[in-house]
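Sharing a structure here in structure tokens format.
Only one protein chain is missing; all other protein chains are in place.
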Amino acid sequence: MSLALKALKKSPWVFHVNTGACNNCDIEILDCLTPRFDVERFGVILVGSVRHADVLLISGPVTQNILPRLKRLYEAAPRPIKVVAFGACGCRCGIFRDAYNTVGPIDKYIPVDAYIPGCPPKPETIISGIVKVLNQL
Amino acid sequence: MEREEVKKRIADKFGSKVRIAERSPKRVFVYAENEIWVELAHFLFDDLGARYDTGCAVDDRDGVEVMFFFPFDREHFFLTIKTFAAKPNPTLNSITSVCPGAKWIEREMFEMYEVNFRNHPDLRPVLRADTRPADYFAAKREVKDEHETVRQRDDGDARADEVAGRPPKGTNP
Partner (left out) sequence: MVKKIPIGPFHPLLEEPEFFELHVDGERVVGIDITIGWSHRGIELLSEHKTWDQVPFLVERICGICSCSHPYAYVKAVEDLCRIEVPPRAQFIRCIVAELERLHSHLLWTGLAGHFLGYNTVFMWTWRFREPLLDVLEAVTGNRNHYAVMKPGGVRRDIPQEEIPNILKLLDELEKNNHMLTNAILDDPVIHARTKGVGVFNKDQCRLYGALGPTARSAGLDIDDRRDHPIDAYDKVSFNVILCEHGDVFDKAVVRQLENFESIKIIRQCLRMLEGTKPGEICTEIHEVPPGEGIGVYEAPRGEVLHYVRSNGGNMPIRHRVRAPSFNNILTNELSVLGNTVSDAGLITAAVDPCYSCTERVGIVDRASGERRIVTEADLVRLSQEKTEEIRKRFAALKGNG
């Protein structure tokens, strides 16, 4: 394994994207940083810019409004990048499948490496999902 | 000021231009003609002290029913004013001069139902994606059945029967 990849595996930096989700998934992601779950001890941190990201965590059923920006965001992400579709909406649009303004799911537009289902996924599920993604490297 | 007094003052001021229906002690509906729409909003908001809440539009065969909710908190009831903007080109005066808070909901009614609000400071879509065409009105629908209507049949709205081609309440079909 190259040095870069070793470093990546040790400390994945996660950029979180909300493409029109109800926000519950996003709150559960933030919950992972809090003392009970504390993913920071595994080196996982949430970054403020996509240019620093190793993992793109995307939630939401992709609304028509957000779609161009989502595509641009994916293009701006540095390679290698792992994409994780998060939550029932991220995986398959959830309950918004037939809504007129949702055009997802995410894997229709960008390649997804892992799916974390749940509405919302519990923090334990999230951590398990991220670990599986890292083991793919 | 109690609910009965509120109803009386509206009836006194607007006479035949409004029809007042009380569905329950907490729900009063006032059907108004288009031309007194802003004046009615002003009377409720400024003179009677109601709170501006929000609005709603309902699409129907020959027009769009537009309503605004003005709760009377001290008197513990909701007063809803309704009017009918006839198709084609449903148009109504904007109440943003009375309640600036109505800016966004009128924009939403415009982009969903194509209701044009005269004197709105900035009438353009508020939720619609910029990739959609300008004539995309998401909630507009073609009501084909000539007897179908969303208008409510009640004491305040005889027009609902007229529109639906139903006999007036109390007569035999």
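The first chain written gets the first letter, and so on, giving A and B; residue counts start at 1 in each chain.
FYI, a residue touches a chain if its C-beta (ideal position, glycine included) is under 8 Å from a C-beta of that chain, and two chains touch if they have at least 3 such contacts.
Note that the structure is a prediction, hence the values are computed from the model and not measured.
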| item | value |
| --- | --- |
| Residue of B:61, B:103 or B:120 touching the missing chain in the full complex | B:103 |
| Contact footprint on chain A, counting only the chain that is left out | 17-28, 30-31, 34-36, 47-49, 60-61, 63, 65-66, 69, 73, 94-96, 98-102, 119-120, 122 |
| Residues of chain B in contact with the chain not shown | 23-24, 26-27, 51-54, 56, 58, 69, 71, 73-74, 76, 78, 80, 99-105, 125-129, 138-139, 150, 152-153 |
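Following the convention adopted for this analysis, only the chains that are shown with their structure count from here on.
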| item | value |
| --- | --- |
| CA centroid of chain A to CA centroid of chain B, Å | 43 |
| Residue ranges of chain B touching chain A (in the complex, touch as defined) | 127, 129-132, 138 |
| Chain A - residues contacting chain B, complex | 63-65, 67-68, 100-101 |
